[in-house]
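All protein chains but one are shown at their positions in the complex.
To keep things simple, chains are lettered A and B as they appear, and every chain counts its residues starting from 1.
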Amino acid sequence: MGLASFLARRVVTFVPSVIGALLITYLIAYVIPTDPVRAWVGEKLLNPETLEQLRKEYKFDAPWYEQFGFLVYQLVTGRLKDPTRGELVVKQVTDRFPITVELAIFAFAFTVLIGIPLGIIAAAKRDSFADLFVRVFALVGSSIPGFVLYYFLILLFYVQVKASLMAGVPIFSRSCALMLEGLREGVPVIGYVAWALGQVPIFGALMCGEMNVVSSTFARMWLPGFALGVLSAGFLARVVRNSLLDALSSDSILFARARGLSDMRVWRHALKNGFAPIVTILGLHFAGLLTGAIIAETVFNIPGVGRYIYQGISRLNFPVIIAGTFLFSLVYIVMNLVVDIVYALIDPRVRY
Amino acid sequence: MAEMMDNQVLRARGLTVRFYTYAGVVHAVTEAYLNVYEGETVAIVGETGSGKSVFTRALTGLIEPPGRVEAGSVLFKRKDGSVVDLAKLNKEELGEIRGYEIAYVFQDPSSALDPLYTAGDHIMETILEHQKVGKGEARREAVRLLKDVLIPNPEVRVKSYPHELSGGMRQRVVIATAIANKPKLVIADEPTTNLDVTVQAQILDLLDELRRKYGMSVILITHNLGVVAEVADRVYVMYGGRVVETADVFTIFESPSHPYTEMLLRAVPDPTRRVKRLESIPGSVPNLIDMGPGCPFAPRCPHAMEVCEKEFPGALQLADGHIVHCWLHLRR
Partner (left out) sequence: MNILYKSSTVLLNKYAELRERFNPGWLERNKSKLQEMKLTLYALTTSKTGAAGLVLVLTTTFLALFGPSLSWEPYDMYPVLKNPALAGRLPHPPCMNDCSGMPLSGTDVYGRDILSLIMRGFRIALVMSLIIVVASAALGVLLGLVSGYFGGFIDEAIMRFTDMMLAFPGLVLAIAFSLTLRISLRNVLISNTALTALLAALFALNPADAPNIANILSLFLALILVWWPPYARVVRGSVLTLREQGFIEAARALGLSTWRILTKHILPNISSPLLVMFTFDMATAALSSAALSFLGLGAQPPVPDLGLLISMAGQYFPERSWWIVLEAGFALLLISLGWNMLGDALRDVFDPKTRRSIELKAKL
């Protein structure tokens, strides 16, 4: 009961935050003293009739709050259209977001798989070589400019050794897509969740058993994932190490040892206590991966949502900007919620 | 190697613990000794920094680097009657003894208990670690132990987390984990210092009751002489890492021989007398870093002589069980 009301409270503050986020972005874009419609159409087609039509369609003559309301309404009802391409923005976003999620998952996996074991080893063998290595790794990792690393990794693993693909993203077959749709329609709740999960190409392929898609996804995504993930691994290892060392020197660990508990039991106490603060960091990190992979998507040629939104912003594409902001704030709010839930599950003190 | 008496549980001799820090070598404990017999409560008294906590932790090897037990023997009679030297055991063997034959109760139950584990979890894991029983049996035992330590509603409380319990109840849970495997010896390090005064009395009574019920011996560390008078059978007085006097409780209060013990007793205000100033011991706690060879109390002692700075006085037996380390008495 404590958990349920806690969740309810969090969800209720959701709506005002999102609206606030949308408003800020819109106002920013609105302040730009140029004619966005001109920018959308580009330098080529300066047909005054088309310009006028677009202006009317997007309510540019109306006061700013009407324009804002119009855009939000279109967004919420899924009818928002991208003026430069004439297609539905929402469709673009829902097509591209799962790919960004896929990239984020790969990157997150690398960060966690490298960072956490390193951090645990550094804590267990204090002041040893592993400890020094973690310090240096963390330091260098946060000093290398990401885009430089990306280029060199591409040089190493794609140019010299063709160990990775660089174009397109493998996706499951049509029949698989149909099957997932069927799940969504047919089975209540769980079906919907399964369908949503399956939108991420690799999960969808796994669910349909299309293993060739799975393996080619790995071939395509491991390099960008590694590139995006390895730099943060050092930082994570450092944080894990410090958190574990704090936990290991606590009085409850002394008490555990004084009770003659085995090393395994003692470490279980230390790990449980040490990881609670790390959950927050990991959650925020994942949210950051979902919203900030613009450079990686550009360099590695991945058709994700980050690149789409960046292009939208640079072309003053209001509908895209609004949609993008909505998505990003959604990501952060959901992520915060997830972190809070996981934290409440781990730490009983938080539940009230 | 001297033998243990028939009813003796613990015999520690010449225990020395040093901490190697950047500041220098901290002489936390120097040549400390201790005898504990069956069914008795032994009190270790001293100020902060006297070495009492480090001494009792060193008994079962709970000292971590940069600390090191440099010397000493700790003879302990196990439940099966065999005698081992704890100072010579390896990690696994010590792990068998801790929590099963020798148990600890620490000062702050809020930090000793893991906030992510319930009361029942703590007790159960202590039982499961040392005894070959099933989880269900361990759970039932946990409830029974909570009842033993006088926690109301034990079936419900066994699932409580530490933050849901009051300070007194937390300490009771700690005591329950200590007696879970019916140890021969319980070492309680200032178990009531962090609690309210009314709760203090309850906890002390509880410890005493349990001691009688389960035939355990208790080492009680405290700086509160009132507590000593209440529950202790014998007393060890420590200062600057050394044992300076030991006697049974009556002798300590009626005829203290070491200057430090005397001043300690005088510092306790008598509620029936009116005084203008409270008595205190002048000076401050000794610096344990790179200590000299003399008596650590010399700088503050009103009877200090030249020899006190040069050499620590050996043991002088004044009466049966009354030993003092002081040049004042040795001279006579």
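Methods note: contacts are C-beta pairs under 8 Å (C-beta built on N, C-alpha and C of every residue); 3 or more make two chains touch, one makes a residue touch a chain.
Computed from a predicted structure; not experimentally measured.
**Student:** Could you tell me which of A:Ile154, A:Val240 or A:Ile302 touches the chain that is not displayed?
**Tutor:** Result: among the candidates, A:Ile154 touches the missing chain.
**Student:** Write down which of A:Leu113, A:Leu139, A:Ile190 or A:Met211 is the residue touching the left-out chain.
**Tutor:** The one listed residue touching the chain not shown is A:Leu139.
**Student:** With respect to the chain omitted from the figure, which of A:Met221, A:Ile313 or A:Val339 is a touching residue?
**Tutor:** A:Ile313
**Student:** Footprint of the hidden chain on subunit A, which residues?
**Tutor:** 17, 20-21, 24-25, 28-29, 31-34, 135, 139-140, 142-148, 151-152, 154-155, 159, 287-288, 291-292, 294-295, 298-299, 309-310, 313-314, 316, 321, 324-325, 328-329, 332
In this text, only the chains that are shown with their structure count from here on.
**Student:** So what's the Cα centroid distance for subunit A and subunit B, whole Å?
**Tutor:** 55
**Student:** What part of subunit A is in contact with subunit B in the complex they form?
**Tutor:** 250-252, 254-262, 265, 269, 272-273, 276, 346-349
**Student:** Considering the complex alone, what residue numbers of subunit B touch subunit A?
**Tutor:** 57, 60, 62, 94-100, 103-104, 106, 108, 111-117, 125-126, 129-130, 161, 163, 174, 177
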